[in-house]
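Just dropping this structure here.
Missing here: one protein chain of the complex. Every other protein chain is in place.
Order of writing sets the chain letters: A, B and C. Residues in each chain are counted from 1.
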Amino acid sequence: MNEIQNLAAEIKKFADARDWEQFHTPKNLSMAVAGEAGELVAEFQWLTADQSLRSNMSPEKLKDVEFEIADVAIYLIRLADVLGIDIADVVIKKIAINKLRF
Amino acid sequence: MNEIQNLAAEIKKFADARDWEQFHTPKNLSMAVAGEAGELVAEFQWLTADQSLRSNMSPEKLKDVEFEIADVAIYLIRLADVLGIDIADVVIKKIAINKLRF
Amino acid sequence: MNEIQNLAAEIKKFADARDWEQFHTPKNLSMAVAGEAGELVAEFQWLTADQSLRSNMSPEKLKDVEFEIADVAIYLIRLADVLGIDIADVVIKKIAINKLRF
Partner (left out) sequence: MNEIQNLAAEIKKFADARDWEQFHTPKNLSMAVAGEAGELVAEFQWLTADQSLRSNMSPEKLKDVEFEIADVAIYLIRLADVLGIDIADVVIKKIAINKLRF
């Protein structure tokens, strides 16, 4: 089993144990992705480009950013899993399309 | 090299070939994640929960959703790469924290 | 009738004429706000702070930004209207709270 499928299985196990599948419709999960992406962008909203570099972040700030990235990833992986979409596969396909466009 | 690192390398190669590193500050990439998450949630905004299931989506709609998921993933993976953050690692850590909370 | 209520009435008339009330649940409208906010932030994602100033924007870019601001406003005003919330009132209340916090 590859890395993203493994994470998807962990996330599903966590949700199932709490009876949360009922909430995990694709519609709701797309909202959760957007909600967490909002928290992620909020971490950077008052920083300059320079201040947003890892070397200029405090350890606490970096940890906050790490967990916001994790939250977006968790819901994105869960959404793809519920829809039967292979993220690695569609990423590779999208890069190929972008190569033709740009 | 694991799966997500492999995708990160592909995305970096694509950006480098177009001289886009200059735009790929963490701040800007967090905005790109939020922008793409907005397009993803927009795919689902007028659907009922039922209509958002894979079995009820047209092949065209599913393809649109796949590419929006890919776009969010591309910028999220790129952001983590630029910040030196291992997505799989922080996802596993965040699930462990969530297990204590819920 | 005040300015925002007047806009809300125009937006409602537009939606009613197309039989769109059925789609305008608070849940769906919150998604539309997030979707349009994603398009708005995308307009600025590759600009520096300086390039994002009005004086440094092309007329075409400014027009794009104006319409993205309009789109967020339209769905935010519609959401508040559907929920019976007076935006001016809650903005004034929130500023008062912020004065105590900051």
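The definition used in the following text is that contacts are C-beta pairs under 8 Å (C-beta built on N, C-alpha and C of every residue); 3 or more make two chains touch, one makes a residue touch a chain.
Just so it is clear, the structure is predicted and the values come from calculations on it, not from any experiment.
A.B. asks: Which parts of subunit B face the unshown chain closely enough to count as touching?
C.D. replies: Residues of subunit B in contact with the hidden chain: 30-31, 34-35, 37-38, 41, 48-49.
A.B. asks: Taking the full complex into account, what residues of subunit C touch the chain not shown?
C.D. replies: Residue positions of subunit C that touch the missing chain: 2-4, 7, 10-11, 14, 18, 25-28, 30-31, 33-34, 36-38, 40-41, 43-44, 47-49, 51-54, 62, 65-67, 69-74, 76-77, 79-80, 82-85, 87-88, 90-95, 97-99, 102.
A.B. asks: Provide the residue numbers of subunit A that touch the chain removed from this figure.
C.D. replies: Counting over the whole complex, subunit A touches the hidden chain at residues 23, 28, 31-32, 34-39, 41-42, 44-46.
The rule we apply is simple: only the chains that are shown with their structure count from here on.
A.B. asks: After a C-alpha superposition of subunit A on subunit B, what does the rotation angle come to, in degrees rounded to the nearest 5?
C.D. replies: 180
A.B. asks: Let me have the rounded angstrom distance from the C-alpha centre of subunit B over to the C-alpha centre of subunit C, please.
C.D. replies: 25
A.B. asks: Could you give the separation in Å between the centres of subunit A and subunit B, each centre being the mean of its C-alpha atoms?
C.D. replies: Once rounded, the distance between the two centres reads 5 Å.
A.B. asks: Taking each residue of subunit B in turn, which ones touch at least two of the other chains?
C.D. replies: Residues 28, 31, 34, 36-38, 41, 44 of subunit B each touch two or more of the other chains.
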